[in-house]
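Just below is one structure, and these are the notes that go with it.
For this depiction, one protein chain was excluded, whereas all remaining protein chains were kept in their positions.
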Amino acid sequence: MQQIENTTTPITTATALDWYRTMHRIRRFDETIDELFAQGKVHGTTHLYIGEEAVATGVIATLEPGDVITSTHRGHGHNIALGGDIQAMMAELLGRATGYCHGVGGSMHIADQSRGNLGANGIVGAGLPIAVGAALGFAMRHESHLVVAFTGDGALNEGAFHEAANLAAIWRLPVVFVVENNQYGMSGSVKEMFAIGHLADRAAGYGIPATMVDGMDIFSVWETASRAVEAVRKGQGPHLIEAVTYRYKGHSKSDANRYRSRDEIQQWRQRDPIDHLRRYLADQGIDPTELDRIRQEEVQAVAQALQYAEDSPWPEVRMLDDAVYALEEGDHA
Amino acid sequence: MQQIENTTTPITTATALDWYRTMHRIRRFDETIDELFAQGKVHGTTHLYIGEEAVATGVIATLEPGDVITSTHRGHGHNIALGGDIQAMMAELLGRATGYCHGVGGSMHIADQSRGNLGANGIVGAGLPIAVGAALGFAMRHESHLVVAFTGDGALNEGAFHEAANLAAIWRLPVVFVVENNQYGMSGSVKEMFAIGHLADRAAGYGIPATMVDGMDIFSVWETASRAVEAVRKGQGPHLIEAVTYRYKGHSKSDANRYRSRDEIQQWRQRDPIDHLRRYLADQGIDPTELDRIRQEEVQAVAQALQYAEDSPWPEVRMLDDAVYALEEGDHA
Amino acid sequence: MPEMTYAAAVRSAMEWEMAKDPRVFVMGEDIGVYGGAFGVTMGMVDRFGKDRVRDTPIAEEGIVGAGIGAALVGMRPIVEMQFSDFIMNAMDQVVNQAAKIHFMFGGRMSVPLVIRGPAGAGTGAAAQHSQSLEAWFHHVPGLKVVMPAFPDDARGLLLTAIRDPNPVLFYEHKLLYKIKGEVTESDEGVPLGRGLIRRYGTHATVVTYSLMVHRVLEAALQLEQKGWDVEVIDLRSLVPMDIPLVIESVKRTGRLAICHEAVGRGGIGGEIAARILESEAFDYLEAPLLRITGLNTPVPYSPPLESAFMPSVDRIAQSLATWLVHEGVSA
Partner (left out) sequence: MPEMTYAAAVRSAMEWEMAKDPRVFVMGEDIGVYGGAFGVTMGMVDRFGKDRVRDTPIAEEGIVGAGIGAALVGMRPIVEMQFSDFIMNAMDQVVNQAAKIHFMFGGRMSVPLVIRGPAGAGTGAAAQHSQSLEAWFHHVPGLKVVMPAFPDDARGLLLTAIRDPNPVLFYEHKLLYKIKGEVTESDEGVPLGRGLIRRYGTHATVVTYSLMVHRVLEAALQLEQKGWDVEVIDLRSLVPMDIPLVIESVKRTGRLAICHEAVGRGGIGGEIAARILESEAFDYLEAPLLRITGLNTPVPYSPPLESAFMPSVDRIAQSLATWLVHEGVSA
């Protein structure tokens, strides 16, 4: 297992500004969702990506058209980083007909196949074998696409991870497993739920190379992911990245945070990934007002998305009649 | 991962003779089953332990009263090594009312709770979480018993293994996982189904210490198991043993052995675990006729068991009426 | 008698047995300090410690299997599925192991294990967190299935389930957790396999269980306004199921309706219908069967869709009314 930290990388300022924008979009989107729940405007539950923005943003920046991802219950950030449509996302969260899934899916079931998102998943770990299957499809067709399988730390203890990892390894499939180690699976601390020092240590048991990276530093994430993606695309088989990160908010809307301390949260917040990138950009001589403007634009964009969603119609009940079985294969959007 | 081979051990001749007897009993029992199938006298299927006798015999020799095991589809050897009743086993295989399970279970469902066998299992890997639970029970009651969880190599790729291993590790439970690596899971070679050099390498991913051992050499098996059992009983948490062995016969009764060569089988047969022990005993000055006598006694005992089984009545259909639900907890034999 | 919520009643049963019987313990995801996703185990870890109120990794197959193993060596585990849907990850352990061990090993072993957790829709949790899967398990010999509708039954049936030497699936409906009722904190369990007539009536028998008991009773009040009097049976446990009670009732009313939230196709309504159709009650049947059930779709997220999925009081009342009118039952 290698460990990479804060390496200097050949990132252009334009790219870094893009990331800055994406991370703000993710954060603002999820802050807005948080508020909506607090106001009782959304039903169901949701899992916010706030604090973890550098992971999705940095990893997805390394992908090429045709690559795909599988996402998780904490999936808004992944879809936004992929360039997903925040209006359709917001509408989905509000259960509207204009949502990604016409309101059928909600927060945990957003997918955007057109951009390579094979789907968020309400079942912990369940996306991993699916990711492996997508990679198998690419490999069988001799395409050079690869799959990024996002997963939480907690999901690593599900049998699904195990079976997926082994399949990917023995068939040398183009999968990058990205473990978003945010220290907890709901209330279960990685310290209690694993008897190993680093989650990345688990990969060796499958013959999968692994790298641990500071998930609060988008440059490290990007660099690590780039190397992994390069190796995987060359046909060297799967790779596992453990991105060490933190979720600022409760696990879901109903979390009282009884299992961790305010102090701990505070300490991690001091390593905020957006602040980190902002400092870098400032060092590069970018005017702070320019950075504020970007943030402001994203605040606006999310507000517009919310407006769009609120103005959107509810789905009609009769849409359910034909919604269960596909009539033909593929995209029926 | 440590590797132990052929260490000299403080085994008394009496003990070694016991092992010799047990290994012959196992072999003769399964040879008899093989013949019965060939003759069409048994229906269903069966998985023979021939070639792997040193593993069950050596490992189980290290156990104490109160310890328990979980067994597999290839479980005859485990139950015999535990001192199980071969009459009741044979009767079970023949589907008779006098069988361990009154004929309800057959080859894949032999259990003998009174001797600590929590059950063979027709589902690959399924015994492993059960083993962990038994160990949890012991630990919660502060008993010093431990659990040996037998498993095949193929089973290591099931999610059940993964979840069981992690639970045992984080709760430091008294479980010894004994991987009977007989090179194949049905037709799947470990070389193709794993991307790691040794199966024991997988244990580190859970924080479980592991040892690899020559499973054709009962002394090595016994010594390795003794050390593992000692550590586990001291509360040091689980241990994994990979016993490298080989099954001489087909996977089950319907195997044409298309996936391996005669040569390979022949080479392994030359390392026969019973021959190995016999040579040792001969070196210790045991008269070969004494050894032949032991073998002969076991041949006889198995023949008697077969006679017993064949003379036993079939179960009555009405026994099914009350067979599904327990009326009270525990042993209802 | 103290009033308590359904969730508190479930907790009360667990605490009662744990205080009394050292073999009983609970394990599951986030049941310790977190108190469980629905707060059912809240505070229990403070009283009984982390050993007996055991947080587990996210590994349903592992923890159900561990429950079985612990049961086999003499413990009486209660395993919580955080959402009952997640039992799919443990299906082999539940069905091939827990349910069959007693039978398969010739009666030599038993598996006194309770698997409990929240079922059902209505909270916007969408397709993978809202299912009612009881039909699967009532099809599996060796399992018992319990689905109480009221706090007192929740407590009494859970006491009995914990004491049962067999594996019992105990489903709590998410929307019931907050309802309140009087509950006696006694040692007396409610026997499995006894339904209750929650309301007497003459025009039809409506068989139901869990959350739908409440909705059917409300619908029955609406019908009463219109002059119809339906009898409402709360099955309480599905395996064993109190079919004699249903037969008796149908013989009196001549009409059978069944209401459950689970998907209609292949739901437990079919089994109930078949049991009646093959019984002596057949001769008393004056009308076709009426099933009022969840739609034949996964559970959708959006509030109007999710509401449409579940039988609502209005849908139930309207379906019953239409049926009774069609059958010419004069109100």
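First chain written, first letter: the chains are A, B and C, and each begins at residue 1.
Everything below uses one rule, namely that a contact is a pair of C-beta atoms (placed from the backbone, for glycine too) under 8 Å apart; a residue touches a chain by one contact, two chains touch by 3 or more.
Since we're looking at a predicted model, the values are computed, not measured.
Counted over the whole complex, the shown chains touched by the missing one are A, B, C. Among the residues A:22, A:62 or A:166, only A:166 touches the chain that is left out of the figure.
Here one chain is not drawn; of A:16, A:94 or A:118, the residue touching it is A:118.
From the options A:16, A:33, A:94 or A:128, the residue with contact to the unseen chain in the full assembly is A:128.
Mapped onto chain A, contacts with the missing chain fall at residues 68, 70, 99-105, 109-111, 113, 118-119, 121-123, 126, 128-138, 140-141, 147, 159-160, 163-164, 166-167, 170, 323-333.
In the full complex, chain C contacts the hidden chain through residues 85-86, 88-89, 91-92, 95-96, 99-100, 103-104, 126-128, 135-136, 138-142, 239, 262-263, 265-274, 277-280, 282-283, 285, 287-291, 296-298, 300. Counting the whole complex, the residues of chain B in touch with the unshown chain are 42-45, 95-96, 99, 101, 103-106, 108-109, 121-125, 154-155, 157-160, 185-188, 192-193, 254-256, 258-259, 314-315, 317, 319-320, 323-324.
The rule we apply is simple: only the chains that are shown with their structure count from here on.
With chains reduced to the mean position of their C-alpha atoms, the one farthest from chain B is A.
Averaged C-alpha coordinates put the centre of chain A at 45 Å from the centre of chain B. The distance from the centre of chain A to the centre of chain C, each centre being the mean of the chain's C-alpha atoms, comes to 36 Å. The set of chain C residues that touch two or more partner chains comprises 56-57, 59, 61-62. Residue positions 159-160, 163, 166, 170 of chain B each touch two or more of the other chains.
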